[in-house]
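Note that this complex is displayed minus one protein chain, with the remaining chains in position.
The block that comes next holds chain A.
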Amino acid sequence: MPPSEAAVAPEAEPLVVRRPLPHDSAPRHVTGAATYIDDIREPAGLVHLAPGYAPIARGRITALDLDAVRSAPGVVDVITAADLPGPNDISPKLIGDDPAITDGPVRFYGQVAFIVVATTRDAARRAAKRARFTTVAEPPVIDVDQASDHVLPDYSFVRGNAQTAIDRAGRRLEGSFRIGGQEHFYLEGQIAMAVPGEAGEMLVYSSTQHPSEVQHVVAHALNLPSSAVTVEIRRMGGGFGGKESQATQWAVLAAIAAWKTGRPAKFRLDRDDDMIMTGKRHDFRCDYSVGIDGEGVLSGVDVVFSARCGHSEDLSLGVVDRTMFHADNSYFYPECRVTARRLRTNTVSNTAFRGFGGPQGMLFAERMMDHIAYTLGRDPLDVRKANFYREGRDRTPFGQQVTDNILAELIGDLETRSDYRARREAIAAFNAGSRILKRGLALTPVKFGISFTLMPLNQAGALVHLYRDGSIHLNHGGTEMGQGLFTKVAMVVAEEFGVSADAVRITATSTDKVPNTSPTAASSGTDLNAMAAVAACGAIKDRLYDFIAEKWKVGRDKVAFREGQVFIGNQSMSLGALANEAYLNRVHLSAAGHYKTPVISWNRDKAEGRPFFYFAYGAACSEVLVDTMTGEMKVERVDVLHDVGKSLNPAIDIGQIEGGFVQGMGWLTTEELVWDKEGRLRTHAPSTYKIPAASDIPENFKVELYESAGNREATIWRSKAVGEPPLMLGISVFCAIVNAIASLRPGIMPALDAPATPEAIMRAVRATTAGEG
């Protein structure tokens, strides 16, 4: 049919992107109809898995009596290391340092020693308790202070001679403090379901941020080519980094059980087991010395981060490198040495967690600013401003130049919005008149580098089909864990074809649709996958333009996709009508798109290059009330100003910022991980590990987006990544607590470790009062 009479739509503002559309799954989340892996209707003959582990943190299992396990009701099979068909290795890089099931050596409390396969999950868990272990235990290495073995060699960024610069400086400050780890506490725990197919094929539903890695490792473990394994994930009930590498083991074991029994197999970790057996945010001891002038401006910084990596390497290379990449946060270090030590301990292998090591580096930078300010008696915000990157003082310790320098403006804006100076005075007056209760205020910045520092990961693929009725099927390599990635990419595709967002069918991430994908991590999901989707849309549209030119003799500059219609010269037709017409003329209406981040480079051996495509910025101003008699703390007001470039979806972005702040606040206040001397995690349930609840969030919590012309780099619709950067806004709460404690005795830097639990606050209060910084 010929196009109908209509005018070609003029160039106009986007109709779909930039709108605050709800999360695509919201209508199903609120009705309980959104399906997570444990909600998938179970296939006939499904078996369930439960893990068994030795009750020691270090040593050997010399005998393992599983007779009572095998004879327990409902047990179908028991799997040990000897039963594995292929390499016993679930390490991300397949370097052989992380077995799926130990074959004797025990390297942490909770290491899998065997797997029970039973007809019900309950039967599997009860049977696992019947194992009898004979072990030879050795004293475990739990803390970095005890550790001497390294999972990786030490690594440093060096510029000039930090110690000489510090020695020459007017004043030298030294300090040491602890930065705690963090349990992911994704509400949906680790889970996988493997379904065996014909000819050895395996379909694995895995709650993973990295389906391609699960596919790769499952194939390796089963001695299969990757093409025989398909990994699918529609959505996760939270990931936060905890399902980047550490979803793999459970998927591999489910696949092995399915392979061995020939039945579909589901492995869902119990919450306590999940907390005991999976890695967490790296915790650190941080030792530093700095040289400053009388105004608090840095001349030299020398810092050593000692990371508890746990029993294996996992992702500790990239994670701890990112601690180093953000050890400067927003401040210029004229001469510096930033060193990281990656220590092996008999604890779970620490892993990715939102921010990927960056928050720990940044906390050091802010701690150092506070140390300078309280020592000199200056306002911490003024010290921060004096050390900001600016033109001429704009090289990071790893050599990348900071070219945009928007932080001074953003901070100034928030300083005004939050009424910082007036509140500073009001708080000083309050504290002067209040002996026990003390208020604290802090305004801290965030500068976070965007791109994977492992260069090959900075690519993505997408698959788009246009059907004859005009409906659109979208698939890409990114995974949905609540961050709204699927919604954002669908909005971008809808914009390309000029249809509404709900006209784009969002589909589960699957390795048989888009192969060789990167993890959904490093805040990069939208930057990479939306660009790949645009490339796929562009390929289809190019073919349609050619078809239109041939059939109706109208050039592409006179064609527009808009409001569900395609405007062709002075006529229009529905997208479906055009798609059908194109099909009848044998036009290919499906395309795969690919994207790789331009410009970036990083040579780790030489520590040079431009690892980050751009920086995302933000700042938060937090006010707290501390009871110096009990250590109790309440956050009373928070103001946030955050830079997302030109937002693709302001509603989703604000949700990410609020949620990131809350998670960062939890990390630095109530979330405390405790291992005992035997290496047992004592905080393995929500009863003993406290994440923020609704009652911990202040009523006065204002989040605003920083207005700008958008990302200076050519990102998708000039937006900026938003997943991780806001987590570090929570540092303002920690610094506000320090500020409240510092009011007790001028001239002393409170020795507060993170997390600032009531106990930690009390220790710092007592030390400060006693004059011990």
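The criterion applied here is as follows: contacts are C-beta pairs under 8 Å (C-beta built on N, C-alpha and C of every residue); 3 or more make two chains touch, one makes a residue touch a chain; residues count from 1.
FYI, contacts and distances are computed from a predicted model.
Chemist: One chain isn't displayed here; going by UniProt, is it "Electron transfer flavoprotein subunit alpha/FixB family protein", "Cytochrome c1", "Xanthine dehydrogenase YagT iron-sulfur-binding subunit" or "2-oxoglutarate ferredoxin oxidoreductase subunit beta"?
Modeler: "Xanthine dehydrogenase YagT iron-sulfur-binding subunit"
Chemist: I'm checking contacts with the chain that's been left out. Which of A:193, A:327 or A:481 qualifies?
Modeler: Missing-chain contact among the listed residues: A:481.
Chemist: Could you tell me which of A:54, A:72, A:338 or A:764 touches the chain that is not displayed?
Modeler: In the full complex, the listed residue that touches the missing chain is A:72.
Chemist: Could you tell which one of A:22, A:538 or A:576 touches the chain left off the display?
Modeler: Considering the complete complex, A:22 is the one touching the chain left out.
Chemist: From the list A:157, A:177 or A:240, pick the residue that touches the absent chain.
Modeler: Here the residue in touch with the unshown chain is A:240.
Chemist: Using the touch definition up top, pick the residue from A:160, A:659 or A:758 that touches the left-out chain.
Modeler: Counting the whole complex, the residue in contact with the absent chain is A:659.
Chemist: To test your reading of the contact rule: which positions on chain A touch the chain that is missing from view?
Modeler: Within chain A, the residues touching the omitted chain are 20, 22-23, 25-36, 38-39, 41, 50-52, 72-74, 119-120, 122-123, 125-130, 184-189, 235-240, 270-273, 276, 481-484, 651-652, 654-656, 658-663, 684-687, 691-697, 699, 701.
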